Every structure is written in structure tokens, then in C-alpha cells.
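Missing here: one protein chain of the complex. Every other protein chain is in place.
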Amino acid sequence: MSETLRDYCGVFAIANVEEASHLTYLGLYTLQHRGQESAGIVTCGGRHPYQHHGMGLVADVFDEENLNKLPGDSAIGHVRYSTTGSSNLTNAQPIMCEYRRGWLAVAHNGNLINTVQLRNELESLGSIFRTTTDSEILIHLLARNPQTDFLIALEESLQRLQGAFSMVLMNEDYVIGLRDPLGIRPLSLGRCKDGYVFASETCAFDIIGAEYIRTVEPGEMVIVTKDSIESRFFATHERKAQCIFELVYFSRPDSHIFGREVNPARENLGRMLWKECPTEGDVVVPVPDSSVCSAIGYSTASGIPFKQGIIRSHYIGRTFIEPSQSIRDFGAKIKYSPVRSVLEGKRIIVIDDSIVRGTTIRKIVKMLRQAGAREIHLRIASPVWIEPCYYGIDTPERSRLIGATHSLEEIKKHLRVDTLHYLSVKGLHEAVGGSEDEFCNACFSGKYPLLFPEMAEMMTQGHNGKEVIEAEKRLVHVEL
Amino acid sequence: MSETLRDYCGVFAIANVEEASHLTYLGLYTLQHRGQESAGIVTCGGRHPYQHHGMGLVADVFDEENLNKLPGDSAIGHVRYSTTGSSNLTNAQPIMCEYRRGWLAVAHNGNLINTVQLRNELESLGSIFRTTTDSEILIHLLARNPQTDFLIALEESLQRLQGAFSMVLMNEDYVIGLRDPLGIRPLSLGRCKDGYVFASETCAFDIIGAEYIRTVEPGEMVIVTKDSIESRFFATHERKAQCIFELVYFSRPDSHIFGREVNPARENLGRMLWKECPTEGDVVVPVPDSSVCSAIGYSTASGIPFKQGIIRSHYIGRTFIEPSQSIRDFGAKIKYSPVRSVLEGKRIIVIDDSIVRGTTIRKIVKMLRQAGAREIHLRIASPVWIEPCYYGIDTPERSRLIGATHSLEEIKKHLRVDTLHYLSVKGLHEAVGGSEDEFCNACFSGKYPLLFPEMAEMMTQGHNGKEVIEAEKRLVHVEL
Amino acid sequence: MSETLRDYCGVFAIANVEEASHLTYLGLYTLQHRGQESAGIVTCGGRHPYQHHGMGLVADVFDEENLNKLPGDSAIGHVRYSTTGSSNLTNAQPIMCEYRRGWLAVAHNGNLINTVQLRNELESLGSIFRTTTDSEILIHLLARNPQTDFLIALEESLQRLQGAFSMVLMNEDYVIGLRDPLGIRPLSLGRCKDGYVFASETCAFDIIGAEYIRTVEPGEMVIVTKDSIESRFFATHERKAQCIFELVYFSRPDSHIFGREVNPARENLGRMLWKECPTEGDVVVPVPDSSVCSAIGYSTASGIPFKQGIIRSHYIGRTFIEPSQSIRDFGAKIKYSPVRSVLEGKRIIVIDDSIVRGTTIRKIVKMLRQAGAREIHLRIASPVWIEPCYYGIDTPERSRLIGATHSLEEIKKHLRVDTLHYLSVKGLHEAVGGSEDEFCNACFSGKYPLLFPEMAEMMTQGHNGKEVIEAEKRLVHVEL
Partner (left out) sequence: MSETLRDYCGVFAIANVEEASHLTYLGLYTLQHRGQESAGIVTCGGRHPYQHHGMGLVADVFDEENLNKLPGDSAIGHVRYSTTGSSNLTNAQPIMCEYRRGWLAVAHNGNLINTVQLRNELESLGSIFRTTTDSEILIHLLARNPQTDFLIALEESLQRLQGAFSMVLMNEDYVIGLRDPLGIRPLSLGRCKDGYVFASETCAFDIIGAEYIRTVEPGEMVIVTKDSIESRFFATHERKAQCIFELVYFSRPDSHIFGREVNPARENLGRMLWKECPTEGDVVVPVPDSSVCSAIGYSTASGIPFKQGIIRSHYIGRTFIEPSQSIRDFGAKIKYSPVRSVLEGKRIIVIDDSIVRGTTIRKIVKMLRQAGAREIHLRIASPVWIEPCYYGIDTPERSRLIGATHSLEEIKKHLRVDTLHYLSVKGLHEAVGGSEDEFCNACFSGKYPLLFPEMAEMMTQGHNGKEVIEAEKRLVHVEL
């Protein structure tokens, strides 16, 4: 994708393996693509918690010295997405607290949808929140839950949460990995030496030589103690709602998520694109890096040669300084450079995995034309994006989604491509494999598997879905 | 290439264009792959020099505030390679001095080979050197040259230098771009609005919308004043010795250097590899990023599908912390991850652009095997590397070059590949195009176009080349 | 004093004056002697809170840029003492929270003594504490208090606190200054332009040109709104327990506290020392800087000339690096230097304001002897320190107080002085003026005006004070 989408984070946990902090550091490093804003690790050494976190990349936040100050053979870790507004160290995870049950550390991937209700309720009872993260809700629920058994209290607290939450938790007794009842975000379980690991993606297992066991199931909590491992279900649900966009864009091609390998799924998206809309062309050119797999799939299916027609720079810093004199297509050029020898006089099949606002791909198209491309046929390896995500992907509001506000013909004209084809929703599911009931495709279909409390109420009052969602969006952007 | 080679730098200059510092910053940013250790800019504003440099990446060293403190419409800039030993701010370029001719700023790409002789001579006359860079030699020669005309003094001083030097210079009157008589390192000339630009690679022209004019010729100095541009030759030579490794590895695929486009040359290397040694296989897999072009060329020529079988991480920090417990192939895993779905059960044609020590490619091969590769056929898109470079590439000494110390059979065994083929020297030149007399291929052939002073002396005394070079290497590593 | 004692902080508040952040910055700067560990400011701009704090000195934590990001015409600020152990940014004040009443900022000087009880109670009800400061207790009490009127809720919450607390609070409606019922720590009220200020010491009024009105009374809260000022008493007490050590050591000589000027009080201590024990000598030499006033008082009373026989360095950094080779009296020399010309062959009357452990004064005495002092008569401008303080002065435990564990004769021998005299408790009160009932002198007398909950219980069970205090100390050092 030429625009940057931000996921809410990657999580990692390890139980009963020496040098837990070092291994967590490595695991987080491979999950870096899921969050570049901040990174944090909490370890449990001799029943006490040790914590270090900071703003920035994993490799910048941690060094030999601070890792050595995190003793113990259990740890949880977190990387967080990057944004400018509310980004600060207070919101960095794992969240740690000391309360009447001792200490607790939590790392969370996903987004709750009943945050406002729960927070209001808890504050009216006297709870004081220290972060603006929805992850802190769980801690306050646990602090107030009267059950003396921690696991029962946890189950009861989890049952009050609605939305997406793949979490790892740790206290002096347990390391726990769990997923929400719909399984919106991924979480896998692995074995490392005599202990266990959890991670958002299995690439984190590979780097430390851990072995993949299985995905944590929706509604399941996997509880690891010093000498046992146990599975409990705090909720069950007849369907799943695994985020299909994880397969399209977020996850690394070498990862397993939702029980699937990402790379072949992504190559299939490219093959399906060709199948749905075969097009003559001279070269297949991906928008790097995320569309390379689909472009290879397309090239294989079509026999049209795959070429590196766009180079991506990896040296981009936080802020880029633009001269006041105008430079044509400055923004795109900082990140992408056209390779004239590949493009000049050619009919180019450009593969991108998705379009959000359409601003950057428009600049890229212009750049390719200036480099001499004769025809540009844009193929998008996912369906038209028509609705925002409320379950953990930081999408813009609906009015800024080009697919929600423009017809295909308008988009084609706006982007100035010769032809444009998006993958169909049907094609998407066929390429990925498995039943449509296993996935959430709300961003492409508008079918939200979970309604916000307000949304549900309006539904019962006879409003149609669109109105509800419109209403909802106003709420969301005010209150969250 | 799976190992990191370091070039001596990238240079950029701009004359008579507003906001020269901002444009130089952008130019340096695109040359970042040529040096990540330090970056510096000197501008000329109202006849006075302004300077800022720092350790680190261009985007980290410069910000809006310090760029705004570099006024003027002429500037030169420099990025420097990264190493641990002698890396420090004192050696950062451009080198600035104030001396009896006023001020002078110099940025240099390449390596002199008569540094020791010139430095000894100058110190014995009372010169005091402040850096350990060989670039400072030129400044001292200029400071002592009795000619009152700066350009004549510059010509005379340049005539005393031997080795590789693509340079940009600036004082209150001139911005000058020049190349050594053999043209070892690249330098191109372009036009930007009403002014001129110089850069090591043309990708630096593209980002600022400058137009490529031509390469600066070996032995040529192109002199830009406020209202004129002039070409002078301070030396002529019957042959050229342009570094062929720039085409194989260093330069960006979207650049023009030595009057050639890099990407098609690199694709040709892949095609030639197939032509020289056609091999059956299921997938063609590049060692990313530098071997992607050759792998595409190989795939196109052979019809074997190109696949992303190895993922490269771009988040690597300065130092990476290894746990004390052993992790198999830790070093390679930090940077590279295998994609099991591409590799499992397959016959893999792995393309790498070159092998230096062979340590990393060995780990990669092992990693691929563990991910299930059935056969591994390693194809190297350049000839066997048998000799060190003395003209600006930071190669290890001869004894650590696997190609210099082992037979092909031994290398194949050491790397544990099923088959191994290097491109031939003849094939290399055929792929790149043009006469062999235009290039330096000493690293592959041992034919050095320029001897060190001591080497020349020994030659005339009847030593053979090998002995001379051996002797030379001892000198070099002691004295430089 | 030659040893460093740490007070718990200085506080400042300003209401309804433009540029509140800048004025608070200046106020905190003059209170710097009360805390060098961290500094923080919260302002109220347009009903919203803005906060900045950091580790270090006021002049290092704040700069033009961050002060300008603190808009509004009301503000509270805090400087915190320096220690190594639990010093961190989380504990920096003012403490800010958002809770069901909106937002609240609190800055606290002093120490509660029922922290453990209140914290246990609150945690058992589900409160989660984020800092280890006792100041956070008040916020949780307020969050749980059912009263809808903020001021009533505040009164009820304050009534649950026991110990020393001079506080300033701010929310979107009020700026409030208050003192505990015994008035242990100081807090003064002043007028600045059309608004009001509170500060631990009046030196903070002088720098901003504010006018001193009066001290805030024990048990009083002074409430300032946009257009009113009101006084309420949340508690009354028949006696006061103002910390007499503020007059002896903590406060600046140019300040007013407890309705007194500090400098004349301190000169009186010196005069009283001479009166209680007139001694022949050649020069009066203070241990700078805190004993200068008393030494001047002694010199005036005795007619013996005051001399600068010890120079104090003001350039001491955080940590001082000691060579491994032994240097005589290294520790004292870093901070103090003897002036040989003043000391050689002389009978020296050394004035120090107090002795805690006795370690540094011992080194100073040795240093004076080596510089040639013939006789050393040590005079301490306060009584023998026999008990720890539990109300906000960070004293060592009893076993490390030299006055608690050694007789006067033993101390004299240990310090190697010719004679030694401490001011009597009676002399102390006479010098300071006012009734003994106005002050807490527990450190000198063992008469604690407030018992810890456990202490009170033991008392009623017939234990004597000593035992109680011993028991208490064990509690304190475990639980706080």
C-alpha cells in the first residue's frame, strides 16, 4: 500500500524460558511492522515485575544495559503504532499496575467498542484512569471484581469487554494469552525450549527458534504457570470475525496467522486479480513492499514479466523537510522512485494491495507517466474500501475514503489510470480460502460483526444500517 | 549482497539555485545508500560559508532549523560510510578550511593511493593535518601552491594526486565538480532551473526535478561561477577505469552512472548467468534487496518463476543484542527471514550479486534448508572476488576473501549448496556493455589500473604482481 | 549544615495573573533549595489543564518553548527533593488526574502518617495507585467521595488525612492553598497584581513583585475563584506544630515563614549560643552556606571577628568520581576548602547549624586541623538531634543519628574538637520567639505532636514512647 495504515500494535509473551527479556526483545523486533511508535517489556523476576519502555523503534528503545536490568524467565512485550497526536510515553504498553491483587501487566492488540460506557461507569464509582488507552479498562474491572480467584475475576472482567482484543497478561503466578470471542486480531501459541510463547504473528517464533503449536482460539484464554498449561473459554460465539485485512496487508508474508500462511494467500490475491480481469500489458510492477507478493501472483498467472519499476527508500526519518519552492510530486518522490528503463514506452500493470484515500497512488501514477509509461492499468488486490474499521485499524473517517465517496469511474479518472480493477469481495474470500463466516470484511462490505452499544439501540428503533453507522462515526470521533 | 560493503561516500553540489541547502539535503537523502555514518552540508551565502554536519542519517542530522541556518544559493554536501573504528565527527565531510586564499570546502568520493607519500612530504614542510582523511591532502597542496590564480593552483594540486577522486569543491567564487584521470568513481552533471548540479548518482537529480546533462569526464573539472560554466581537463589518460562494482552493487537501480542505466545492466547480469549456466529449478529467489534486479533478469531469461522467498527487515538498529543462549543462525535471522511456503520442497535458484567473505550467505543457505528447500543452486551475478580494492571500496584484506583463498569446489562445500556458479569476467563485461578498457575490474581480475608508488618500484625490480600486491597490502594496513 | 537534609518539596500557586506559567517558573526557581530532583508546572488555560515536568533543576526542566505551551492565568508548581532510590518522573508533582469531577492538579509539601491505612483501604475498594507518593491518596478520596459539591468533598477528604500537608490544588474552577490542622509545613498567601499567590516561602513572592499578605493558617483552605477569595477551616486544633527546623535550616534567610523573618531568627540562634556558652577564640568561622547567619550573630554577640575560613564550591555535579588511590578527606574536600591564612595558628569557633550523622563535620574538623587550626570549638546552632522526623524531613533512622546514640562527651571525642556545645531546647525557643506550643520540636525533644495510628494504639496499651517510636520506625521503613 502506498499510504500508511496503522494497526493497534503487536504483542508477545514468553513463559518459563531463561533470558526472557532478550527473547521478548527479539520477538518484538520481528513485530516492528505492527507498531513503530513505542516499545515496552515487563518481566517477572523472582515474583517481582521489572519494566522498561520508550518511544521509538525496538532497537533504539532497548540496549544491553536495560535488557540486563529486566531479569526473570517470563515476560510480555508490546509495540505500538505511530501517530503524532496522542502519542506519548504514558500510553506506552504493557500497562503495569499495582493493586490489591499485587501487580499486573497487560499488553493489548485491538480496539474495544464499549470503552465509553465502561469508562463512565468505572469513573462514576471512583476509578481514576491514568492513560487514554482502552486497555486500562480491564485493569480497573479486575481491581473492582470481588472474586478472590484471579482467573474467575479475569473471566468475569473479560465478559464485560466488547470489541477486538488479543491480549497477553502477566502477574506473579501466570502468563496468559487470550483472544476476544470473535477472534478479530490474531494470536498464536508456540513452544520454546521447556516454556511457551505467544505472539501476534509467528515470525516472532522463528527468530528465537520457537515452534508453532496453534492459534489461540476466539474466546479462549491459555494460562501458563510455572509448571502447567491450561485452556479455558471465557466466551463462545457461533461465528468468527478474523480481520481479513491482516492477510491483505498487515502481517508479514513469512507469518502464519489465523491458521494460514500469509504469502500464498497474498499470491492468490494476485492470481485472482488476473482471473477476474485479464489485461494485456508489458510488465507487472508492484507498489513496494507490501504488494510484491500479489504482483508475483499476478505475473505467474498472467505470464507477464514481474519488474522492479518502483524503488522504495527505507531511510525515511520522522519528519521530512520540504523546500518552499515547488518540486513536482515531492511527497511521493521521498519514498518512491521510478525506474525509467523498466517503464519507458511500456504498458504497465501496477499492483497495489488497497487504496484508502488515494492520494499517494495518484502521485505514483503521475510519476510513472513522467518516467515514460505508455499505459497504466491499476489492479488492487482487495475490494473497494467503503467503510471505516472500529476494531483496531486506524482508518480515516468515511468521508475521506475514496472508495466510499466515488464511483469506480470517478476513481479511475481521479487517479488518471487507463484501467482500474479492484478484487471482488467474493474473489477475496476465494483467494484467502475458508468460509466467509470466519472473517470480518466490514471495511469492504459494511457488514459489521459487532455493533457499538448506540448502534444496536438505533437498529432496534428501525434505523437502517447506514444511518446507524453514520451516527456512530460521529460518536466515535468525539468520544474516543 | 548479504554482507555489507561500504563505499567511500556520495557527493552532491548545486550552484545558483535558491534554497541550495534544502535541495542538497534532498540530494543527499537519495544518496544515503552510499554512506550512513555522517552527513554534512556547506553553503555559500553572500560569499560566506555556512556549515552543518553530524553523525547519522541525513534525515536525523538535518532539520528545518539547521537547514534554515544554511543560507545561499550554492552548496556542496556529502554522506559518509559507516564504520566503528575511526568514525568520528572530525572526519565528517565536506572538509572546510580557512587559509590564505579565503575559505574552501571539499567533498570527496574515492581513495587516494599516494596519501602516505604526500602527507609525509607536507608534514616535513610543517603542515599540520587535522583529520585522518586523505581528502585533506588537496587542501594542504592548495595552501602551499604559489600560483595566485586559484584554478591554476587547483590543476597543479590535482596533478599530484593519484587514485580515485570524484570531488565537488566550493569557495566564494566557484562550484566545481571533477573526476580523477581514470574516472574510477562516478559523477554526473545536471541542470536545475537556471543553475547546475553535480551528484554521484542521478537519482539525486530526479528528486529535485533536475535534468541529467552528462557524466563529468575522467580528468575533467567543470567550473561553475555566478554566470558561467566552463570545462577544463587537468589530465588526460588513454584508458578509463570506471569501477564496475558500482554497476553490480553500489548504485541505485534507478540511477544513471558512467553514461549507463543501472537497472538494465543489472538485469543483464541475471540473463547472462542463465546463459552461462542454465539450471533446472522451481523458483528464482533473490537475496534482497540488491539482487532483485539480477534475479528478475534470470527469471525472465529462464522462465522459472521469480518469488520472494527471503524477507529482509529494514528496522535494524546500530547494534543488535544477542542473548547468551544460542539461537541457530541468529545473525542472519535478524536481517533475513525465509518464507516457508515459497521454499518448502522446492529446487531454489538463489541469486546473490557477489560474495565477499561468504559468512552470511552460508547462514542464509542453512536457513533456507531448514525452511524446507529441496535443492539450492547458488548463482552469483559477478565473477569470483579475488583481490581487495584500493580505490574506495572498504574490502577486507585478501586472506578473508573466500574467492581468493578457496577453490570453487571448496566454496560450494563450505556454503553447502548443491551447485554454484559465478558469472565470468567476460560475461560481466558483455552484460554491462562497452569495452573492457573503460572499467576497473581489479577485484575480479587482479589487474590494477593504478599501482601504489611502492608497487611500481617493486615491479621495476622484477617482483611479480602477486608479491607486489602482498607487500602493498601490508603497507596499506599499517599506514593508512 | 555540612550534611544534606532533604525536605519534601516546595509548592507555588498563582491565580488570575497573566503568564501564570512564567511566574510560576520564577517562583519555583527561588524555591529550588527545597527540592532539586524534579520540577513541574500545571496551568489552567481556557478551563483545560496543561502540564510539563521533568527531572532536574527548574532552569533545566523549563525553557521558553515549553513555558509557552503552558497557557492560562492560573497555575500551580512544585519542586521535589533529590534522592537516588525512588526518584523518577512518575512521582514528579504536581500530580494530575482526570476523573469524574473533571481534572485536578495537586502539589504537596509534607508527609502523611496514615498513608498505609488509607492506601490499603482504597485498594481494597478497587482503587489503583499510579505513584508511590502519599499525595495521591487525596485524589482517590476525592474520586470516591459521593458529595457533588467539590469543596465539601474536599473538606471531607482532607479530614481523613493525618500528618503534614501544605498543599496547593487547582481544577477548572478553583486555585486552593491549604495547610494541615497543625500547620507543620509553611504556606504563605500573597497578592500579585489583581490575583493571588501561594508559596512555601515568601522569597517566591519577592522575585515576581508580589506582596506578602499573611500565612495560611493551620486547618485553613484559602479558595480563589475567577472573581472571589474565600477562607474556610476544615479542621481546628488547639495547638500548632510548625516545624522549627524550617527556621534553623531549610528556609532561605530572606523568607518570611510562620509569620517570622528567617534571618534575624537565625542570627539570634548565634547570639544565644554565645550567651549559653561564652568561649574565647580568635575567629568565628561558619560552615557555609547555611550557618553564615548564626555565625554572624555569634560574632556580633561575642566581638570575635567573623572570617571566611571555609570556602564552599558550588559546582558539584550529580556524582563525583573518586580516584582509587586514597586522597585524605576526599569527600569533604570536594565541597569545602580551608583558607589557611584564616586558620593557621588560630583558636577557631566553628558554627554549624546542626549535626545529623556527624560524618562530614568530622572531616571538616580534620581538614581545619591540617590547615593549622590551633583549637577548634564547635558550636551547634540547634539542640542535639535525637529522633527522626516523620512529617516530611528525610532524616536517617534513629540508629544513625549521632546525637541519639552517643553522649556529648563521645561526640566531642569522635569529632576531635576541643570543646562542643549544642544550643539548648529552651535557648532555641527563646531565640526564635513565641510559645513552645506553636512548634514541633520532636527531632530535638522526642515529643511528637501527632502519633501514627499504630503508635497511638501502643500508647494506650501502656508502652512507653520510646518503644512505640522504635516499633513505628520498623513499620515506616518497611511499608512506605
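We just call them A, B and C in the order they show up, numbering each chain from 1.
Operating definition for what follows: a residue touches a chain if its C-beta (ideal position, glycine included) is under 8 Å from a C-beta of that chain, and two chains touch if they have at least 3 such contacts.
Because the structure is predicted, anything quoted here is derived from the model rather than measured.
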Interface partners of the hidden chain - shown chains only, full complex considered: B, C
Among C:128, C:208 or C:272, residue touching the chain not depicted: C:208
Sole residue of C:99, C:250, C:306 or C:448 that reaches the chain not shown, by the stated touch rule: C:306
Candidates B:69, B:130, B:214 or B:447 - the one touching the absent chain: B:130
Hidden partner chain, touching residue among C:333, C:347 or C:366: C:333
Positions on chain B where the hidden chain makes contact: 97-100, 123-130, 139-140, 143-144
Interface residues of chain C (partner: the chain not displayed): 18-19, 22-23, 25-26, 29-30, 32-33, 36, 57-60, 62-64, 67, 203, 206-209, 252-254, 261, 263-264, 292-293, 296, 299-300, 305-308, 311, 313-325, 327-328, 333-334, 337-342
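Just so we're on the same page, only the chains that are shown with their structure count from here on.
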Given chain A and chain B, the chains that contact each of them: none
Geometric centre: closest chain by C-alpha means: A
Interchain centroid distance [CA atoms averaged], chain A/chain B, Å: 38
Distance between chain centroids, defined by C-alpha means - chain A, chain C (Å): 51
Geometric centre distance via CA averages, chain C-chain B, whole Å: 64
In chain A, residues with contacts to at least two other chains: none
